[in-house]
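Handing you a structure now.
Heads up, this is only part of the complex; the chains shown haven't been moved.
The chains carry the letters A, B and C, assigned in the order they are written, with residues numbered from 1 in each.
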Amino acid sequence: MINKKQSIAILNSTAPFASTNGKDALDLALIFGSYEQNTSLFFQGDGVYQLVKKQSPDKISTKDYLKTFAAFEFYDIKHIYVCAASLDQRALSDDFHIDNVTVLTTSEFSKELHARKIILRF
Amino acid sequence: MQTLAVMVTTPPHSNLTTTAIDYIECAIQKGIKVIGVFFYQDGVLNASSYLSLPNDEYQSIKQWQRLNKEYDLPLHICVTAGEKRGLTDEIDDQTGKKTQTNINDAFILSGLGELVELSSKADRVVQL
Amino acid sequence: MTILHLIRSSAFSSNDLKQCISNIEHYDNVVLLDDGCYNINHPLMKQLQDKSSMINLYIVKDHAQARAVNFDDISKEVLNSITMTELVALTFSNDSVVTWQ
């Protein structure tokens, strides 16, 4: 039995397709969410590429696991944070393929991360 | 008693896995209760029963078996990650029968829910 | 002897592109593919563009589009978009291939 709620941060730092990190992190986030743990997703570094709009994974014969991001609300994922500095460095806008993403300064991002009991990074 | 759960994502032939084994054993010897190790991503390769590392190299598989036996340490491998890497708990040969597993007996095939359970029970979760 | 350099990783995460650049000679060809497409927006891209008179620089179109990497505002004189078949051709028009991944 799951006997207590933990606050979990899943920290994404990898671009979506070359490795399975993004998909593996997503699977973890959904399972923690579905067990009603207090789960938040953090995107930093190349992880922010997972949020970019208008990607076409079909062009490289890859399944669009990013579509599942739309289900975060259903899985009770509490927060989705993205690091503003990581976006800036990559010349990316805050126009994401999902809603309810909170863009945080580096300092705010760090403080939110520090508020979690368990942090898993991919 | 302080409790610890560990998630291992590195393969048996990496020295990072040696570090994980070393860390876990130090924790146990220090009196920490290690409630389980969850193998995810390439970490599941540690459970392959046909693994053959050169004799003169560090035998991570034997170390995991030893930790499992000596300290009753639960070793969970993620079933989805395992399937992606050729590890399965039922093999249909020509007869269509369920015959053998290619997963070492010291390891238990588990779902991701097991990691949630470990996380909810442990005082600390460390990814190595 | 010219080298075909295949850049498959993001310079925001790894040191591969920087190492590649230190091994580029006149007439070499450089191709951005896979996560290498992200380098379009990396500061090191300027070093590559500065070499554009002495090298040819390419990007695999499908790999860039899959990642929503937009290279429209880079002049075709600097960056050429290619197909996988054209990448095969480059393999044989250079003397050797190095994969930076």
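Annotations for the structure displayed:
Rule of thumb we're sticking to: a residue touches a chain if its C-beta (ideal position, glycine included) is under 8 Å from a C-beta of that chain, and two chains touch if they have at least 3 such contacts.
Given the structure is predicted, the values throughout are model-derived calculations rather than measurements.
Taking the complete structure file into account, the protein chain formula is A x2, B x2, C x2.
Convention: only the chains that are shown with their structure count from here on.
For the pair subunit B and subunit C, the distance between mean C-alpha positions equals 40 Å. Here subunit A touches subunit B in the complex through residues 1-6, 8, 20-21, 24, 27-28, 31-32, 35, 37, 118, 120-121, going by the rule given at the top. Only residues 13-18, 45-46, 49, 52-60, 62, 89-92 of subunit A touch subunit C when the two sit together in their complex. Against subunit A, the residues of subunit B that register as touching in their complex are 7, 40-41, 80-81, 84, 112-113, 115-117, 119-121, 125, 127.
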